[in-house]
Each structure stands twice: as structure tokens, then as C-alpha cells.
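Working notes, structure below.
Of the protein chains in this complex, one is absent; all others appear in place.
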Amino acid sequence: MSARAWLVPLLPGIVAAAGVTVYVILLLVVESQVGIAALLVAGVIAVLVAARFGAAARVGAVFAERDDILNLLVILAVLTVTGFFYEDHFVLLMVATVIIYVIACLGLNLQFGYSGVLNFAGAAFFGIGCYTAAVLTKNTGVPHLVVLVAGGVMAALIGSFLLLPVLRTHSHYSAVVTIAFGLLFKIFLEVNDTLGGPQGLRVDGMNVLGWEFNDNIEIGENFEASFYVNYIVVGLIVLGFAFAFVRRVERSWIGLNLDAMRLDETAAASFGLNITRWKITAFTLGNFLTGLAGALFAMMLGFIAPTNFTFGDSLILVSIVLLGGIGNPWGLVVATVMLIIVPEKLQAIQEYRFLLFAAMVILILLFRPEGLLPRPLRTYIPGWKPK
Amino acid sequence: MDIGLFAQYVMNGLMLGMMYALVAVGFTLFFGVMDIINFSHGDVLMVGAFGGLATYLGLTFLGVENPWVQLAAAFAVATSAMALMGALIGKFLVLPLKKAPPLNTLLITLMLGTVLRETIRLFYPRGANPQRFPSLLPTDAYSFGNFTLRVDNMMLLAAGLLAIIGIHLLINRTKLGLAIRAVAQDEDTAKTMGINFTLIVLVTFAIGSGLAAFAGILHGLYYSEVNFGMGLLLGVIGFSSAIVGGLGNIYGAIIGGFLFAALQTLGVLAMPFASAYKDVFAFGVIILIMAWRPTGLISEKISERV
Partner (left out) sequence: MTKSRLTQFAVAALTVVAMVIGFGMGSFPASAKEKIKVGFIGPLSGGTSSNGLGGRNSADLAVRLRNADPKAKYSYELLVQDDECKPNIGVQAATKFGANKNVIAAATHYCSAVAISTVDVYHKFGLPIIVWGAVLPDITYGNTYKEVHRVNGTMINQNETAAKFMRGLGYKTWAIIHDTTDYGKGHDKYFTKNLEANGGKILSRFGVTSDQQDFSAELTKIKSMNPDVLYFGGLTPIGIRIRAQMEKLGVKAQFQGTSGIVSDTFIEGAGPLAEGVVAFREGAPTEKLPGGKFFLEQYAKQGYKDPPEAYGAFAFTAMSLILDTIEAVGPDRKKVRKALNKVSGSNAADSITGKVDFDDHGQNTIAVITKYVVQDSKWTVWEDSAYAAGKRKLKGM
């Protein structure tokens, strides 16, 4: 197959990815508030126009057919943005935050999106990861890559205390179990002195094989890149694995089981699915991912306190999952970018961000309950179309 | 233990329990008629308290200084405003999602709570700060050893109990209450019996939300302070109380409310070294109860239909 024949069908996808990358860079570069507002409006119009004239559908078709290309393009896009801003700490901090939040929300997506297990304590499991990282980096010599995993394992372990009530309860009742746990976690941290109390804890920066993540990267005399690049690289690697994993789960028979369980638990059980096993699997795996993201976040930020992990923060995580389109990992990416970067850039709405998010979720629930990028129908063979 | 001190703890617990019970009754009413959880309930309570405060400030500004008039006006304005808001919530946020998955209703009310909280924080004058709630009740106090009996606390307790009794009578002794109970028991049958379902749902929302505003003002009078975040914890505690008692059951809600307050007070008494952990203890017990009785202590009678 010639290169041309290989490339042409992919063109709409590549053009779209490049366009989005340029757009994001622009959004991050522009500082004037009017400029940002204009860009946002232009972005919305562009998307609407693209949808109206079918371009969005073509792009979507390409990506549906070639998932691998999409993954590659997104990684390239993130690296391009990172390279473009290589010495701008603040922009890179935002990029890294987006990556970490996407990892955390992938965990929630496993719970809400696939298996229908409710978890309104996302911020608490994120926080368990953070505190694990804080304690381990300060008091032990555990290698920091192990600390990352330990953050996830700890979240999964503590989460397993909730398994019994979560398994036995349904909908509202199980919601209250996680809400109570989220509040309990924050209050516990505040009154517990050994974990820093309301004062919070300092966390050491990541160090892998002598490579200090919190030092700027200096190459030669004149080149110095922000230390956040380190975290973006590690974050991308973790995200890559997490994302691939979640997609595999979704496509596999496990995903099928989870879907069946979410849609009708009683029916699924009567067809012989072991509800208990799959709920445990989804809940534990989800908490693991969320905790892992937390550990990375704590090491990047260098400081954590109980007020990082309030009920409101849990709701933001849920908002991201819902806004993106419940059960669609790609939707998460889009929603996270919107919920993290837009308020940071548009200072005018920063103070109103909780209000706006909440209002937005209400509107979505009323008028587009499936979210911005609804989960597509399951396709068993990539690219397969009904003849 | 000193008897006076013990009496003081009981009094503290009773006050808390009465407030929790008022909130829990709201939750249980909503659940009864619609099978939904209205998670904005705690924040409606908070807005009600702010409404009462604003009424008081407005009257003071107009030169009305009589505390009884101010008190009556604060209660009247706040409860009716919140009753209206409750009906609006029911009409525009809850009824349209009747056919949607329960997760959606849960989320929409959670988010509405956030909207209310943030609206007060951002748009009430200096709303991010705790606001002083005036003492409108007589502040005479009688001391018996370590026990201090305050007239205002007694009045608050009496008002709360009266409200609970009032709701009980309304539900059990009036035609409206009969209709509410009918809808709660079986929506379809109630409809065929000529009950206006939508109307009953809206009225129930109005009653529950008005009750929340009432509790909000009691809360303000008791703590002499209101703040934009007070509804969240109260809401969760109220909901937990309703759950513990068994959703949809008014007596369960009342028992749950007092039980929760008793747990908190007991937590303090049993672990004097760790009184700060009382909320941790209380929530821990809630989670355990949920594990033990997944649908509350007085559980729903109907098992899941396929």
C-alpha cells in the first residue's frame, strides 16, 4: 500500500487534531480576557459548524476506525503543547493537572460509566493517594514509582472497607454510603493530628533513579525547561496505560458484563452473572486509578491539605464524567480540558466556576443527559459497518 | 458524672436532634411521594435561614424594632418563600426527570444545592463570611449547678416539637395528608382515585421546603450565626437520619434524627479524649448501619420488583 493511499483516509482526523492543538495553544497563549472570550466563542461556532456540515461525523468516523491513530495524535498534540511552552511553568502546570484529572476520572468512569456503581467520594480516594504519597515520601525511602502504585493500592484497600455496604445497598442508599465516607474522610483528616490536621502536609517531589523531578531540566547553557515537563511526561505514560487499560476492559467480555449489570442488575444476575464479583472489580479498579492519580498530583503540587478533598471536589469529578458523556473516555478528556483550563484562563469566571459548573450540569441533565460526547454504540470489530 | 452536667449534655443533644429530625422529615416526605432524594434540601434550609435574616434586616431598616414582629415576619417570609422554591424545584427539576435513572435526579439536586450555596456566597452581601443572626428571643437563663436552662433554648425546642407534631397531624388527620399518603403508597392507584398527582407532589415539596426554612431559622437562632456552607453537613446528616429510620417513614425520620444527635453526644461522652472525632464516629456508624440494614432500620416493605 502506498503512503498516499494510507494517508488520505486519515486526513480529516489529522487535520482536526492539528486544528485542536493550534486552538489549545492559542487559548493558552492569549492573555487578554476579550481575546480568550472571542476564542471560546470561535471554538463553539467552529464545532457547531463542523457538526452542521458533517465534518465532525467524518472526523468521528476516522477515529472510530483507527483508534490507534487517535491515541498517537493526542499524545503528539500534548507533546507539541508542552514543547511550545517548555519554560512556562504555569501553562505546563495546567496541562499536567488536566492529565492527572483525566486519570482520576477514568477511575470514576469505570464505576459510574460501565458498572453503574455510584461513587460520590472521588475526591476522598484521590486524597488517599495524596496522603499515601505524602507519608511515604517523607518517612520512608520507598522508590517513588512504587509510591505511585502504593497510592492506588491504598485507595483500593481503604475502598474495600466500603465494599460491604456498597454491595448491599442500591442507588440512593449506596450514594449515601459514599457521601458519608467522603465527609468522614475530610473530617478525619482535619481532626487527626498525625496526618497534619487542617494544616496539611508537605510532599517531596518525585525522584526516579536520581532524577529530581522538581528541578528544571537544563541542557547546555541556554536551554532550561520547566520542571513540570517531568510530570507531564510521567503523567502521559501513566495516562497511556490507564487509558489503554480502560478501553480494553470496555471492549472485552468484562466490559460486556459490566454493561449488562449496569443496565439491569436483576436480569444480569438471573443470566448467571456474578454481580458481587463485578461490582467489587469495578469499584476497586476505579479507586486504584483515582488514588494513583492522587499520588502523582501530591508529588507535583508539593503540598496537600484536607480542604483539597471536600465534597465539592468530589462533585467536580462527577461533573467531568457526566459532562463528557458518561462511559466515554474521550469525552472525559474534552470535559477535563474545559473544566480545568477555561476557568483558569477566563479570570472573570474563576470565582463563579463552581456556580457555572453546577448550572451547566443541571442544564445537561435536563436537555442532553447523555453528555457532550455520548458513549457510542459498542462495536465489536473496529471499523465494522453494517452492510 | 455530675447530674447537672449530664442534663446539659442531654439538652445539647435534644436541640441537635430536633433540628436533624426536622430536616429528615423533609427528606422522607420527598421520598415518600416521588421515590427521589432531594439533595438540595440542606441548602434550601440555608437559603431559608438567610431569607429570615434578610427579612429581619429589612424590618430593622424600615424601623420595625419589636422582636416578636420581626420573628414572626422572618418565619413567615422564609417559610413561604422556601415553600414556593420547593414547589418550583419539584416542577422544573424533579418532575421532568421522573422517567430518567435515579442517578440523574440525585445529581440534579446535588448540583442545585451547589448553585444555591454559591449564589449565597457570591451574591448575598459579603456572603462568604459567617453572618450574625440576631437574638430575637428572651435570653434569661437559670442555672442549676452545671446545668444552664435558657428560655430561648426552651422556646426553640418547643417550636421544633410543635412543628413536628403539626406535620404529623397534617399527614395523618387531614384530607391533604391522606392524599399524600395515597400517592406515597401507590401512584397509579392514587391517580385512578382522582388524586391530582402533580399537585400533590408540588404541595409535598412546598411543605418539606417550608419546614427546612423553619429549621434554618431555628438553627440561626440557636447558634446566633448562619453561613453559606451550613446546609451541606446538615443536609447529609438529615438524609442519613432519614435513611437510618427508613426512608418514607415519618416516625423513622424523627427517631433517626434524635438517634444521630444521641450518637454524636454519646461519642463525646464515651470518648472525652477524642470529642473532635464525634462526626467521624457518627458517619462511621451510619456506614455500618447501611451495611447491616441496607434499606434503613425500619425498612421499606416492598422488595425489588423485576
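As written, the chains take the letters A and B, and residue 1 is the first residue of each chain.
We take it that contacts are C-beta pairs under 8 Å (C-beta built on N, C-alpha and C of every residue); 3 or more make two chains touch, one makes a residue touch a chain.
The shown structure was predicted, so the numbers you read here are calculated from the model rather than taken from an experiment.
Engineer: Among A:V30, A:V149 or A:A269, which one is in touch with the chain left out?
Structural biologist: Of the candidates A:V30, A:V149 or A:A269, A:V30 is in touch with the missing chain.
Engineer: Kindly state which of the options A:V233, A:A305 or A:M360 is in contact with the chain not pictured.
Structural biologist: A:A305
Engineer: Can you list where chain B touches the absent chain?
Structural biologist: 2, 5, 8-9, 12, 16, 121, 126, 128-130, 132, 134-135, 139, 141, 143, 146, 148, 150, 153, 222-225, 229-230, 233, 265, 268, 272, 275-276, 278
Engineer: Just checking the interface: what residues of chain A touch the absent partner chain?
Structural biologist: So the residues of chain A touching the missing chain come out as 12, 15, 19, 22-23, 26, 29-32, 34-36, 38-39, 42-43, 45-46, 49-50, 53-55, 58, 88-90, 93, 187, 190-191, 193, 197-200, 202, 214, 226, 301-305, 307-308.
To be clear about the criterion, only the chains that are shown with their structure count from here on.
Engineer: Roughly how many whole angstrom separate the Cα centroids of chain A and chain B?
Structural biologist: About 36 Å, centre to centre.
Engineer: Show which residues of chain A lie in contact with chain B when the two form their complex.
Structural biologist: It comes out as residues 112, 118, 120, 162, 164-165, 168-173, 175-177, 179-181, 183-184, 187-188, 191, 266-267, 311-312, 315, 318-319, 322, 351-352, 354-355, 357-359, 361-362, 365-366, 369.
Engineer: For chain B, which residues count as touching chain A in their complex?
Structural biologist: 31, 37, 93, 96-97, 100, 102-104, 106-108, 110-112, 114-115, 118-119, 122, 232-233, 236, 239-240, 243, 247, 274, 276-277, 279-280, 283-284, 286-288, 290-291, 294-296, 304, 306
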